[in-house]
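Here the complex is missing a single protein chain, while all its other protein chains stay put.
Moving on, here comes subunit A:
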Amino acid sequence: MAFWARQISIWCSSVKTSNVANSIQQLRRTHRTWMQLHELSVLSLLCTDNQFFQRGLKTYQSVSLGSRLQSTNSSNGQIVSSENNLLSPVNHYQQQAEVIPSSDTETLYEVWEDTPPSSALEEISEEEAVQIVAEPPLPLGSFTLRDYVDRSETLSKLVLLGVDLSKVEKRPHAGQLLLRLDFEKDVRKRLLFLKDVGVEDHQLGPFLTQNPYILAVDMEALETRVAYLKSKKFGKEAVAQMVSRAPFLLSFSVERLDNRLGFFQKELGLSVQKTRDLVVRLPRLLTGSLEPIKENWQMCQVELGFRRNEIQQIVTKIPKILTANKRKLTETFDYLHNVMGIPHHILTNFPQVFNSKLLRVKERHMFLTFLGRAQYDPAQPSYISLDKLVSMPDEVFCTEVAKASVKDFEKFLKTL
């Protein structure tokens, strides 16, 4: 706004010599043109397509614009550059305001002559008056969606739905995408579709926070993907669970999904039903990278020394082991196997220990050793199962497994 005021004052001084009525008229005209230009630039933000903006500004280039604006043409669609570019016209205006002598402004007006002139003293109808927006204009470019949320119907509805815009705007291209959407036309259809698939109301917000791109995916493609999943004998509940737990699932093409399902069946050597169960329990496997999964599988076999059928058992019980951090997994295994002396077949029966933190296992094992209760062999008396060791909260663990008070446990922890 400050820039506008400055601009107008400069023109004011430039036309001081001409008669007053004329100058008012011209001022009003320039004001209108500015408004239009401004809307143009906002529009160009919304559709990233700089050519539109370019057309609006073409008249300018003959006057003073530098080469920078022209370079925007080449980098259409790239987020960072386009945002920079969107900001750049402001600089040009400012340069222009400083440079242009009064004779140049005359040519400027001539160029803008195609907008119909209207007088400041001209009466306007009520209807027209109502439609004049008296709010501050939207910024030309912005790094957040905050500036637009109050004025965009789509954005405000998405917020009320529970979409975390502060997270969405950090994803590449997501901000532009949401701004370009029309709620009634684009968003509503897909929301209803997601609801049909089985995503619950309270899950919609987090779902769209994670995958806002689904709002731009073709409806037909979405339907074929769901149909594909159903053709692979996933039940309705299963599909609903998979889609809501792995929001990116429906952004994958049918071929890709098919490849990935094939991978699990072939590489892991699981039966059809087991693959299905695995994928339903952890649909993240389908949307994530396959490389770490391969590596984890190899590591279990080569480094940890599990047999193939043992790993299959573990994976069906805790699929998370396939996406776990390799270093943490080896550390936990090293402690369990080499320090606590637990053989592979017991670990296969209680794979839950791999889900818990190493520090927790360590602390509890040491406490039990201190009490003389660390006995993990099921064949001998006073046996403590690994499941009990890790899954209980501290209080229950102390009273039921260690048979000691929580205070004693805490005191013991401070001697470690």
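In this text, a residue touches a chain if its C-beta (ideal position, glycine included) is under 8 Å from a C-beta of that chain, and two chains touch if they have at least 3 such contacts; residues count from 1.
One rule holds in what follows: contacts and distances are computed from a predicted model.
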| item | value |
| --- | --- |
| Name per UniProt, for the chain absent here [options: "Signal peptidase subunit 3", "DNA-directed RNA polymerases I and III subunit RPAC1", "TruB pseudouridine synthase family member 2" or "RNA polymerase II subunit 5-mediating protein homolog"] | "TruB pseudouridine synthase family member 2" |
| Touching the absent chain when the full complex is considered, from A:302, A:359 or A:379 | A:359 |
| Selected residue (touches chain absent from view) among A:145, A:222 or A:336 | A:145 |
| Positions on subunit A where the hidden chain makes contact | 126-127, 130-131, 134, 145-147, 149-150, 155-156, 159, 162-167, 359, 362-363, 394, 410, 413-416 |
